[in-house]
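First up is the structure itself, then whatever we jot down about it.
Note that one protein chain of the assembly has been removed; the remaining protein chains are unaltered in position.
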């Protein structure tokens, strides 16, 4: 299975009064990982909206918070593709500091028609790249 | 001059690792004050977009951070109208804990055509309410 | 099982360019629900930190995004207690617009010693209130 890495730096904006990264903000880091993986495969999300009239929307997240991330940390988001169907993709993602896994998330996104907001079949040229990344 | 008050509670989401409210988040509190003041005058922003085809966009902010706001604080946003023109309104706002002013901001918003994003004259029925609130 | 309700209004700060509430921000709404439920039971989190030397940290979240929440929406967070142990509490939470469930989350928090950040037994006077709320 192929894996995509993306660096993340922790700034004040990401932390809370507990001195660690606020729990909702891990989802921001994971989204950056998915967005950059799509961009790396050649799919800008603006272009998908304009040309294919689709958007990807998050349907389900299962996330474990194992160790706290802290201010100034240099982290890495690892993104891989787990299951996929005609209309959805499940990403398996980790947030790491060096080799220590701080958080692990499974994120299911569905492909939606950008006008009706109903599930739409993932265009063949994207599905192909996904299949390729799963191997 | 009339003044509109809106309560704000500080949650973890608002704070940073310094133990106080993150400086960008004061702007969120001030926006809630302006939005609720508009709603109180009878103008939902969704309706303005649909019916009058306008949006209000922030053009300039001048903000002083005088005392830190902290986790769990119960605060109050005070909103009043300062200057106004055919296409813009300047709000004078304060964030207070009891009678202590924590932050003071002057926020200029301009009325834009929602399609062209160019300055648009503020509709008369809104301008009238604004004039009334300035007295 | 007892249930605690807390109102949430959607502001621009909560939304994204897709026109709906950004997926990470649902976690902010759910945290407000838990914080206010604790406050309602008589436990301010600042006081817990000072007096009992504990903090509650999120260990796991499982969240379904069923329908989008939108700008200006008036929503309601419902919070109830599911399972609990000597060191953890699992909250079962929903975000609703009128009677429509927009999102459903199961959030496990663990009680930590505020200095060592290691799991700590939930103080008896809190555990009692929790047992009471579970019935």
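Just so it is clear, A, B and C label the chains in written order, and each chain counts residues from 1 on its own.
Heads up, the rule we're going with is that a contact is a pair of C-beta atoms (placed from the backbone, for glycine too) under 8 Å apart; a residue touches a chain by one contact, two chains touch by 3 or more.
Keep in mind it's a predicted model, so treat the numbers as computed, not measured.
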Hidden-chain contact residue, picked from the options C:6, C:22 or C:65: C:22
Interface residues of subunit B (partner: the chain not displayed): 18, 23-25, 27-28, 31, 55, 57-65, 68, 117
Touching residues on subunit A - with respect to the absent chain: 9, 11-13, 28, 31-32, 35, 44-46, 71-72
Residues belonging to subunit C that touch the chain removed from view: 12-13, 15-20, 22, 24, 70-71
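The rule is simple: only the chains that are shown with their structure count from here on.
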Middle chain, criterion being Cα centroid separation: C
Chain separated most widely from subunit B, comparing mean CA positions: A
Averaged-CA centre spacing for the pair subunit B and subunit A, given as whole angstrom: 34
Euclidean distance of C-alpha centroids - subunit B vs subunit C, Å: 28
Rounded Å distance between subunit A and subunit C, as computed from the means of their C-alpha atoms: 24
Shared-contact residues (touching 2 or more other chains) in subunit C: 28, 31
